[in-house]
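Entry: chain A
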Amino acid sequence: MSDRQPNGEAPGESDRPESAYVESQVIMSTVRVIAPFSLTYGFFLLFHGADSPGGSFQGGAIIGATVLMIAFAFGIESTRNWLRNRTVVVLAAGGAAMFALVGLIPMAYGANFLEHPFYHEQFGIKTKWGLEAIEVLGVAPIVAGVVSGLFFVIAAGSLPATEEVSEDD
Partner candidate 1 sequence: MVEHVVDSWRPLAAVLISTVAIALIVASHRRPNVREAWSVIASVGKFAIVASMLPGVLDGTEYRWSLGMVPGLDGEFVAGAEFALRADPLGMLFALLASFLWIFTAFYSAGYMRGLDEPNQTRFFASFAASLSAAIGIAFAENLVTIFVFYELLSVATYPLVAHDETDEARAAGRKYLAYTFFGGGFLVLAGTALVFVLTDTTTFGATAADLAEADPALARAAFGLLAAGFGVKAGLMPLHSWLPDAMVAPTPVSGLLHAVAVVKSGAFGVARVVLEVFEPDLVGELGVGLALAAVAAFTLTAASIIALRADRLKRRLAFSTVSQLSYIVLGLGLAGPAAVAGSGTKTVIIGGLLHIPAHAFMKLTLFFCAGFIHVETHTDYISEMDGIGKRMPLTMAAFAVAAAGMAGIPLVAGFVSKWFLLIGAVEANQAIFAVVLLISGVLNIAYFWPIVYGAFFESHDDADGKPLVEFPLGGRASGGASAGEPKAVADGGAADDAHDDDAAATDEHQEGGHHDTADHEHAGHAVHSDDQHEDHDHHGGPPPGGWERAGWTGAEGSWLMLGPILAIVAGAVVLGVVPYQAMFLELIEVITEGVVG
Partner candidate 2 sequence: MTETLLFVGDLLTSQYTYLLVAILLVVGLYIVVASSNLVKKVIGLNLFQTAIFLFFISAAYVQGGQSPILPSEGAGEGLYASPLPQVLVLTAIVVGVALTAVGLALIVRIYSEYGTLDEETLREVRADE
């Protein structure tokens, strides 16, 4: 996914002299192997949360952890350049907005907040999908966004403190 050289030699566009961050070959190669699998495992947990142990929080956490793993292996700066601040914020804010949206639609029709059976009566959607929407579109992006976003902020923390994202838990 990242077309840059694996050893984190980001091209000169970042203004600060890039500290030559070279992780030992063993870690980089293992991470290169594991990353895809852990990502898919995260998504598996996410999608099968309804009827097997797991769920959106654990899935989101593992996805976030994968991003962290890549950052450890290939250098924080390069991962940050790849995973723009914009995407992290969109993940977190978008997730919260989706969660609230799914909860508010029933209220628009007079039912209570987060009343999934309402979807069944009104639009014929099985209540299960209401739950899934909350899980997949809501909580998982929030958790993934926050975990990786916060990591980048803390990592940047050692430099002059930049914009601190207070997570939307």
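Rule of thumb we're sticking to: a residue touches a chain if its C-beta (ideal position, glycine included) is under 8 Å from a C-beta of that chain, and two chains touch if they have at least 3 such contacts; residues count from 1.
Here is how the candidates were picked: all candidates are chains of the complex that A comes from, given by their letters.
These numbers were taken from a predicted model, which means no experiment stands behind them.
One candidate among 1 or 2 touches chain A in this complex; it is 2, while the rest do not. Across the interface of their complex, candidate 2 is touched by residues 51-53, 57, 146, 150, 153-154, 157-158, 160-161, 164, 166-167, 169 of chain A.
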